[in-house]
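If you scroll down you'll find the structure; I have some questions about it.
The complex appears here minus one protein chain, its other protein chains still in place.
Note that the chains are named A and B in the order they appear, and that numbering of residues resets to 1 at the start of each chain.
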Amino acid sequence: MWLHRSRRFRLLAAAATLALAAVTTGCSGIAQGFGITTNDVPRSALCPGKPRAQHITVVDLWWPFASPIINGSAQDFNCDHPDIAVNISVNGQVGDDSNGKLLAAVAAHKPPDLVMSWDDLLTAWAAKGELTPVEDHAAKMGIKESDYIPQAWKSTLWRGHQYGIPVDWDPDSMLWYNKKVFAEVGLDPTKPPTTWAQVQEYAAKIDKVENGKIKRIGFIPWDGWQFNYIQLGHQFDAPFKTGADQTVQLDSPQMRKLFAYEQKIARKFGGAGKINAFTTVTGAQGAAADPLLSGRVGMRLIGDWELGQQAKVGKKKFRETLGVTMMPSPPGGKPYLSHSGWSFMVPTGAKHVDAAMVFVEWMLQSDHFGKYIGPANGWLPAKTETLKQDYLTSDPTWRDIIEIDSKLPRDWWLEPSPVLGPYYRFLDEAQSELTALDGTPAQLLARAQRQVEDALANAIALGVYG
Amino acid sequence: MSVPVETAGARRAKRWSKTIVSHIALICVAAAFAIPVLALVSTALKTLAQNTKIPVEWIPNPFVFSNFVQAVKTAPFTHMLANTVVIVGLEVIGVTLSSALIGYGFGVIRWRGRNAVFMLVIATMLIPYEVLLIPQYILFSKFGWLNTFYPLIVPYFFGVPLYIFLFRQFFMRMPSELGEAARIDGASEWSIFARVHLPLAKPGLLVVALLQFVAGWNDFLGPLIYLNDKNLSTLVLGMQYFRTSQYQVDVGGQAAYSILVVAPVVLIFFLAQRRLIEGITLTAVKG
Partner (left out) sequence: MSDLNEARTATAAASPGGAADGALLAPPAVRVSRSTGRRRSTGNERRMRRVGLAFISPWIAGFLVFTLIPLAMSLYYSFTNFNGLQASKWVGMRNYVRIFTSDPYVQAAVYNTLYLAIFGVVLTSILSLALAVLLNQKVRGIGIYRTLYYLPTMLPVVISAFVFTLVLDPNTGALNALLGLVGIDGPTWLYSTTWSKPALIILGLWGIGNSVIIYLAGLQDIPKYLIEAATVDGAGWWSRMWHVTMPMLSPIIFFNVLLAVIAAFQNFISIFYLTASAGAASIGGPANSTLTWGLQIYVSAFINSQLGYAAAMSWIMFVVVLAITILMFGLSRRWVYYESGEKS
């Protein structure tokens, strides 16, 4: 009995000491937890080697994805501007704020000073009052319209104000193909398909199903860029209308044709469930997780950011494995190339807008963009002068992409509208059910049409649309 | 009516077969319950290459501890541990003392309307947290408590219905004569509570402390909403650090991290199993 109690006592004492040790090591966080701000500038934001400036303005930047190189940019920036320190925190879903953190921060009047997010959310957020107009601050920093690709600049405008500074402007939907897979099935790796019929023909050669188990797929039109149905819809010559005149045209004969085509492919492999379970390998990292690079899929419609993988597998291996070309249009369709980009935006209530703009201007200078953003993310710049950067001109794949990009207007994939979000969410879901073999194209598109019209009506009635 | 008489032998055989069937069933179910845990441990001990191999290598050979080392480095482990210890510690103190006090008020002191108010306490358990989530957030933001520990700790100093119920039961089972002598002597109700009933309530305090420790340690929604800053995170929030990109997860690292996070709770469980189960059955069964 006594022994038992002493053992428990010893365990308790050990636990208590451990707890105490843990607490003392984590002191700074705990003080902050109780509202005692320490006003400490993170060391990762200060220039190594140079003495700290007397007065430092801290700019809080929420970066949407892990990028090992971006933290280096904060230090580099501080070396050039000792009185400003940029505190970069990776906030996973800032891209679309699907976890509501940005909304919560703005509602609580404690937003970050700067975020980087997708262009298509800009109008929705601006209409909601979540963003601050930046045209004055941008003008002060010498950021002018003539330096940028016109469509990229226009994507940041809404109702007479500018709400973002464009960072990149990328072709979203090009046909990438795996040269090794081509060679394996007897296709010439230097000759990608140039017509729609060829795409289907090559895909059929690459498809491999053994005993009901998928071993390789040639082409999954909806896989790759999330909005391939917009790209292909344009190529099928479907009309998409929204924006100022507020008419929506989701359900059209051309879209139905596209959906019928997609459903045929889905049916061939037993539905999207089986296809997704094949293309995704849980736990795989880097190149192994990429269905195209790993050869699970022979061709893929995706944007230039596929080049972000180049850093992971090496330039030589990347060039040997992947090639890229323009996606051919179906007979009766028209050529098209969707574009979109990310912008720096300033949430409403941000405290250090001017300092944030200094950083934006610095980051968008060609050499900094070329170091920290372009190659790591696989992005083409929105600033025209940056197109002459080394990482683009010296790389054969980038040269191919720029050539593709120059053949067609750099059009934005969809007109701006605060109802854009539900617009593509409904279409996305229609496609999701379509490929799960859960409905016909006509039914699903008609439903999506009704849903978007309804969302628009609701937005107008609630005054959200303006 | 004559009852069919079984031979003693037949009855024994029946009992044996029943036992065997029960055992088999229990073992099967136990195995089913254990499999996810084994999968977790197995994943934690494998490298990236081993984890993505098909066919799956169930028993890692060789097995590595690198995931555990990496897990502690990837997420700011010591900070999160410290934060969690502080938050949960304060929660436990707050909730045990306040619930005991309130339970006493419902269980021992006889006043008109106490049963009706107690029904109200229980009824609040029916309110789905979705209804209160956003208004509470707005309230706390008006207090200036966002991005601090206060929203997680302070509400617990006002009692939790389940624990109030537990303490009420506990105090009601104590003989009502317990405080009589002191009451006759003119002692205040508070001193009777603090000096007579509370010391006797140690088992109840322990159970509530354990239950809240587990609940607080595992709490995800609260810290997710109120702790924005990285260096305020609790351990459970640390699971997010293992997302290497939008769809890619470092499963080995996340598995190892998960094991580290649940280890204290599992340890406490093994040490205090009996008390915990007693406490739970006390609420549900005797209630």
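Here is the rule we go by: a residue touches a chain if its C-beta (ideal position, glycine included) is under 8 Å from a C-beta of that chain, and two chains touch if they have at least 3 such contacts.
Note that the structure is predicted; figures quoted are calculated from it, not measured.
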Considering the whole complex, which of B:Val72, B:Ile93 or B:Val265 touches the chain not shown?
B:Val265
Among B:Val72, B:Leu206 or B:Met239, which one is in touch with the chain left out?
B:Met239
Contacting the left-out chain in the complete assembly, out of A:Tyr163, A:Trp342 or A:Phe426:
A:Phe426
If you put the missing chain back, which residues of chain B would it touch?
3, 18-19, 22-23, 25-26, 29-30, 33-40, 43, 51-52, 54, 56, 58, 98, 101-102, 104-106, 109-114, 117, 120-121, 124, 126-136, 138-139, 155, 157-159, 164, 172-182, 189, 193, 195-196, 199-200, 214, 217-221, 236, 239, 247, 249, 251, 254-255, 258, 261-262, 265-266, 269-270, 273, 277, 280-281, 284-285, 287
Can you list, in ascending order, the chain A residues touching the missing chain?
96-100, 103-104, 106-107, 128-130, 212, 223, 271-274, 276-277, 279-283, 348, 421-422, 426, 428-429, 432-433, 436, 438, 447, 450-451, 454, 458, 461-464
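Going forward, only the chains that are shown with their structure count from here on.
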Centre-of-Cα separation between chain B and chain A, whole angstrom
39
For the complex, give me every residue of chain A touching chain B.
8, 11, 19, 22-30, 32-35, 65-66, 89, 92, 101, 104-105, 107-110, 280-285, 288-289
Footprint of chain A on chain B - complex, ascending
43, 48, 51-52, 78-83, 85-87, 89, 137-138, 141, 144-150, 225, 227-232, 240, 243-252, 271
